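One protein chain is absent from this view; the other protein chains keep their places.
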Amino acid sequence: MIIITKPDATEEQVQHIVHRVREWGLRPEVSRGALRVVIGVIGPEELIREKPLAAIPGVESVTPVMKPYKLVAHEFRGTHGVVEIGGVAVGGNEVTVMAGPCSVESREQIISVARDVKAAGAKILRGGAFKPRTSPYTFQGLGVEGLKLLAEARAETGLPVITEIMDTKDLAVIEQYADCLQVGARNMQNFALLKEVGRSKLPVMLKRGMSATIKDLLMSAEYILSEGNLNVLLCERGIRTFETFTRNTLDLNAVPVLKAETHLPVVVDPTHGVGIHDFIPAMALAAVAAGADALMVEVHNSPELAKSDGEQALLPHEFTELLVRVRAVAQAIGRAA
Amino acid sequence: MIIITKPDATEEQVQHIVHRVREWGLRPEVSRGALRVVIGVIGPEELIREKPLAAIPGVESVTPVMKPYKLVAHEFRGTHGVVEIGGVAVGGNEVTVMAGPCSVESREQIISVARDVKAAGAKILRGGAFKPRTSPYTFQGLGVEGLKLLAEARAETGLPVITEIMDTKDLAVIEQYADCLQVGARNMQNFALLKEVGRSKLPVMLKRGMSATIKDLLMSAEYILSEGNLNVLLCERGIRTFETFTRNTLDLNAVPVLKAETHLPVVVDPTHGVGIHDFIPAMALAAVAAGADALMVEVHNSPELAKSDGEQALLPHEFTELLVRVRAVAQAIGRAA
Amino acid sequence: MIIITKPDATEEQVQHIVHRVREWGLRPEVSRGALRVVIGVIGPEELIREKPLAAIPGVESVTPVMKPYKLVAHEFRGTHGVVEIGGVAVGGNEVTVMAGPCSVESREQIISVARDVKAAGAKILRGGAFKPRTSPYTFQGLGVEGLKLLAEARAETGLPVITEIMDTKDLAVIEQYADCLQVGARNMQNFALLKEVGRSKLPVMLKRGMSATIKDLLMSAEYILSEGNLNVLLCERGIRTFETFTRNTLDLNAVPVLKAETHLPVVVDPTHGVGIHDFIPAMALAAVAAGADALMVEVHNSPELAKSDGEQALLPHEFTELLVRVRAVAQAIGRAA
Partner (left out) sequence: MIIITKPDATEEQVQHIVHRVREWGLRPEVSRGALRVVIGVIGPEELIREKPLAAIPGVESVTPVMKPYKLVAHEFRGTHGVVEIGGVAVGGNEVTVMAGPCSVESREQIISVARDVKAAGAKILRGGAFKPRTSPYTFQGLGVEGLKLLAEARAETGLPVITEIMDTKDLAVIEQYADCLQVGARNMQNFALLKEVGRSKLPVMLKRGMSATIKDLLMSAEYILSEGNLNVLLCERGIRTFETFTRNTLDLNAVPVLKAETHLPVVVDPTHGVGIHDFIPAMALAAVAAGADALMVEVHNSPELAKSDGEQALLPHEFTELLVRVRAVAQAIGRAA
């Protein structure tokens, strides 16, 4: 932590800061410039990270030296990690593809889509049973019935299943049916939920919030790891910017940043990321080239009749063509898919 | 709903769209321009609002005619509403002030601050018992103990109490102690929580998410009203922009917009909104001039030792001075405070 | 400047950094923590502000201690400054109002509006002769003819005139007719233009760019002052955010920040800031309450027929009513208007 004083800070104020730092168990190192005093704080930064240093009279700014996350930091493992979802490894040399419909709508729909995405090369099935919808008047998902259908589709195809959890109350029932929990963008800072999934045996895919910085995303992941669940995947799914041509702005910059900052595998969701059907393939390929460990793509066998997000779903044959190209780009950068 | 086709849409595609619209129980009106066909859809828009029209081949864009919210819309009541919190009306001619510390830390602290803010003119006491913190390693609030202390402070001062709810599981216990529920910015789209507080007898203050549009905020409020709880306040507390000088960008534009769009009272939180101690008073005055029905301000008797957000808390004497100025501005625009 | 090294920086890299700092004429102070080395750099920071310190191997981050602006800094004068525009002082106790149409369209229009805004209490007349328009196919302003009409309106009413400059080539002709130059948001970082107006005898109102931080705005003003022109006004006119309900997001937070950071007077343009006719008065009042020294408001006598931005112009009688309320709020905070 480095404390910089205001130009008009008095000597008394400087001494008060120094006193506080010592009181909190750390060692202050004082350098005096022409106008300002710089106080370096030596020792375990976590002791004072949350102290309201800026509230002390005379303080102009406070700059941390250490990263605020520990368990998710790349240094914590020193290598990239691999997370297993129902026997499928995410984070190794292979680029893993997760696919399926936005919502589970019926037995026929989910099984048909599951077969199609498996045939195309997907390794994990996605499908929403509890749906976070902007409007209370729209389809809210089939709930537990949807979970059961997902389990049937898994039995049919062998694909492990990832599905979203929206409420701490639902953890037990979802654990009965799913192989991986998804925490959605809108719940990325639902800390009660993060703690709860942190106590689950299932791996968790945490999606970046629409206005969450990369640091915020890592801090939310830290909540899960700090409860004991180390099997966490991070998912970039588009942020909110001023641009309105695309539904969101898929921030692929986050991919190399996360690969450098954390050992957790990085997933990219181009479907929500750009949110426009015709542009999803280009963004999926770009995500792989940027270094993503996995893709999550929405596929529907009849988008026009979908109960949610039909306008951004790929048709099975479009998805099949996309995966051919995904494999080519993965190989070009020395990975499999 | 107005559907516009692509320049290269075929006649067959146009007929398919028309067919779908009829199938969904609405009446299509087709206007043909030189390049594009415009299909006006007449009838109750909610029937097709969530249909994936953009997924139909040949569709270029879909523009809704109706607002997606009903119960929160200004037209629903036709007048501005008043919400009562423990006997204190918010939304009438008087500008109501809610104040208190970020977190409840101890009996001494909360009672001392409650007395100070009451003396200055605040009508409602705020204080966090369950705290949403970015880091799992920082103070998470006193929980139920904090609720009890808030109730003690109410007994002592007569001020009704508002406090944050973070998990559906906590509703019952919070209802025992508080007069108003607060849903925080990070949970603005935690739909499970919105539904739950929609079933509570207590009024709810819903804070705008950091990247929530005004429309998003109104849709989240619609969730609460649609469950039967009509006593909802909306709170602008700063949005996330590219500007880094201030902690957030308090969006006062939202105040007149919300006053026009909804009958719900509008609260402004200048403390989180600008997030820098010295600039809070100016933003509080501006909020009143913009038409806010209430202010929420953080006050602490020893910010330097606060367990959360001390750097943005006003001291009691600063708060007292601020309220003198708030009253002057309120009167200048024809209101009381 | 404070340099922090990476956790894996070698001693050789640390020595190389120290060597560079000395070579550039400054004094390094080295503090060693458990993982990182912190190197405080003592001496005139401008000597190394632009050195690519982050390009030196082993450097993790570089934090400046000093502000990057000098002439615009509040410390440079120590008081708030006053800028005179054709005899009208901006920045004193009185809140000054500038008003007029978006574009000068005809003699009748500009003289009629000039009379109306003067009668309502405006002290300075605005009007565009050279117009920055998003589309090349729309009205681009009357050019020199517009300047002449502005001068006629000044002769008629006595109101000094402010108008926009878009090209360095136009400075000489605009200087013949105007009392104050306006640099528009889209040219805020047109550094060639900033240098040119920095050599003018006329005062300059610099509008904040749509994505310019407050620091960027101050740095652009620094360009003008560094060329010798100290008569600069800063104008907040709305930034670009994700919110689409309003045309821009008027950032009133910038008002108290700028009043603290610089001695230059601060103008607010609620017309472009919120960009919706019905919400302009509320934002104008809020701007005054936040501490603005002046307002710039667009007024047109026939908005429906205006050649640009008619949808956000106030009618003369609306403007008159607004100024009555502006005066009340100004008095409430101890100012005149």
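Chains: A, B and C, in written order; residue numbering restarts at 1 for each.
Operating definition for what follows: a contact is a pair of C-beta atoms (placed from the backbone, for glycine too) under 8 Å apart; a residue touches a chain by one contact, two chains touch by 3 or more.
Note that the structure is predicted; figures quoted are calculated from it, not measured.
K.L.:
Which is it among C:S112, C:S211, C:N301 or C:Q331 that touches the chain not included here?
P.N.:
Within the whole complex, the residue contacting the unshown chain is C:S211.
K.L.:
Looking beyond the chains shown, say which of A:L285, A:V299 or A:L314 touches the absent one.
P.N.:
Once the missing chain is taken into account, the touching residue is A:L285.
K.L.:
Which one, C:A54, C:A119 or C:V324, makes contact with the chain that was left out?
P.N.:
Spelled out, the listed residue whose C-beta touches the missing chain is C:A54.
K.L.:
List every residue of chain B that touches the chain not included in the displayed model.
P.N.:
Per the touch rule, chain B residues meeting the hidden chain are 2, 4, 7, 29, 31, 33, 35-36, 38, 40, 42-43, 63, 65-66, 75, 211, 240-242, 244.
K.L.:
Name every residue on chain C in touch with the hidden partner chain.
P.N.:
20, 46, 49-50, 52-56, 68, 132-139, 166-170, 186-187, 189-193, 195, 209-211, 216, 219, 222-223, 226-227, 239-240, 277, 303-311, 313
K.L.:
In the complete complex, which positions of chain A touch the hidden chain?
P.N.:
211, 213-215, 239, 241-246, 249-257, 259-260, 273-274, 276, 278-279, 282-283, 285-291, 325, 328-329, 331-333
The criterion applied here is as follows: only the chains that are shown with their structure count from here on.
K.L.:
Provide the C-alpha centroid distance between chain B and chain C, rounded to the nearest whole angstrom.
P.N.:
That gives a centre separation of 31 Å.
K.L.:
So the centre of each chain is just the mean of its C-alpha atoms; given that, what is the distance between chain A and chain C in Å?
P.N.:
Going by mean C-alpha positions, chain A sits 38 Å from chain C.
K.L.:
If you average the CA atoms of chain A and of chain B, how many Å lie between those two points?
P.N.:
Comparing mean C-alpha positions, chain B is 26 Å from chain A.
K.L.:
Can you list every residue of chain A that touches 2 or more other chains, as numbers and ranges?
P.N.:
In chain A, 211, 240 touch at least two other chains.
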